[in-house]
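Taking it in order: structure first as structure tokens, then the write-up.
Of the protein chains in this complex, all but one are displayed in their positions.
Take a look at chain A:
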Amino acid sequence: LDSMEADANLREIIMRRKKLLKEWKEYRDFVEAHLKELGLYEEEKKEDVEVIE
């Protein structure tokens, strides 16, 4: 495998991962919008904890 071919393969993998990540984000945005419509969306709760060091 020459370095040009390796670069091309790596580029393809990165592009595929970018696409999958984008698709996942779009899916989650769609679902969150649906939950908001139903009044079921819960923001990620920040933990109410006291840290004692």
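Everything below uses one rule, namely that contacts are C-beta pairs under 8 Å (C-beta built on N, C-alpha and C of every residue); 3 or more make two chains touch, one makes a residue touch a chain; residues count from 1.
Here, contacts and distances are computed from a predicted model.
Colleague: Under which of the names "Small ribosomal subunit protein uS19m", "Eukaryotic translation initiation factor 3 subunit I", "DNA replication complex GINS protein SLD5" or "Superoxide dismutase" is the non-displayed chain listed in UniProt?
Modeller: "Eukaryotic translation initiation factor 3 subunit I"
Colleague: Across the whole complex, list the residues on chain A that are touched by the chain not included here.
Modeller: Within chain A, the residues touching the omitted chain are 14, 17-18, 20-21, 24-25, 27, 31, 34-35, 38, 40, 42.
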